[in-house]
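Every protein chain of the complex appears in place save one, which is left out.
Here is subunit A:
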Amino acid sequence: MRLTAKNWQGLALTAVLLGVAACLPLLTTAYWLTIGVTIALYTVLATSWALFSGPTHYISLATAAFFGVGTYTTGLGIEHLPYWVLPPLAGLIGAALAALVGLATLRLSGVYFVIFTLGLAEFIRQIITWGQTVSGTKGIYVLTSITEAHIYWQLLGLAGLVWLLGWLIGRSRLGFALRIIGDDEEVARHSGIHTARAKVLLFMVPGAFAAITGAVLAPRYVYIEPILAFTPMLSFQVVIMALLGGTGRLWGPVVGVIPFTFLWEGISASVPNQTTLLLGVAFLVIVYVLPRGFVGLIEDARARVNRAEGYA
């Protein structure tokens, strides 16, 4: 594969920015590190979400399900396996689960997929809760020596991995096929693209990454319960951040994650009961004001500047 100068520039810039971000734990207070973890967490989730939902326009609400599965992988596995095995293992489980979900629903219209993924987290949560009632256990303790900074670095590494993977997919035949599917599925099918297989393959990416993220974050919770690991709010927040930023570009979701995280923190600190209202308003803003997200705004502005320069 041949890389242009612009490609190298992009790669180098991303690496430098990640390097700068990696210095955060060395410089700041615990509060900012917590914010940093939150931002890195949602960056991984929202970017991998957008990899699938951007080109295909399927809205997945399964993030919480995969995340919870990852959390439980660490929770159940930590006593038997060394920690470093667990996130990759969670990734495999997440990808397998995503493949199953994809096989069941991705042949059908988008509405079925939304409902299916919306129910998935609740379904797994009820099963685990029931399993706990039957076996008489409550939550699980995850006691490790992993600190907030370690989690932060792992998440940054994951973010880098998501970007790299997204960039590679964009350049591959799969990425090309997905763009055609996104434009017109009928056309894609007629030109010999196996649409269902392409969608299932791609859906495994957010599944795996959300599960790995859950596995990485488990030590932070210390005590894991179903209601905590499978919180449905997570799925919605990820959707909003990704769409707010814009799914058309690889860097789009981050642009949504950062402001929304601060907004969310601000609202939960001042009026904690109104975060639901904030979510609702954010959805409406996305549909009516920012259908292409911040990315759309930025690109419109850039186009306007270019045009102005052209005429001058």
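Keep this in mind: a residue touches a chain if its C-beta (ideal position, glycine included) is under 8 Å from a C-beta of that chain, and two chains touch if they have at least 3 such contacts; residues count from 1.
Note that in this section contacts and distances are computed from a predicted model.
Write down which listed name, "Electron transfer flavoprotein subunit alpha/FixB family protein", "Amino acid/amide ABC transporter membrane protein 1 (HAAT family)", "Cytochrome c oxidase subunit IV" or "Multiple sugar transport system permease protein", is the UniProt protein name of the chain that is not shown.
"Amino acid/amide ABC transporter membrane protein 1 (HAAT family)"
Looking at the whole complex, which of A:11, A:35 or A:59 touches the chain that is not displayed?
The missing chain is touched by A:59.
From the listed residues A:143, A:168, A:187 or A:277, report the one that touches the chain absent from this view.
A:277
For the chain left out of this view, which of A:81, A:108 or A:228 touches it?
Spelled out, the listed residue whose C-beta touches the missing chain is A:108.
Looking at the whole complex, which of A:14, A:38, A:129 or A:231 touches the chain that is not displayed?
In the complete complex, the chain left out is touched by residue A:129.
With the missing chain put back, which residues of subunit A would touch it? List them for me.
57, 59, 104-105, 108-112, 114-116, 118-120, 122-123, 126-127, 129-130, 133, 232, 236, 243, 273-274, 276-284, 286-288
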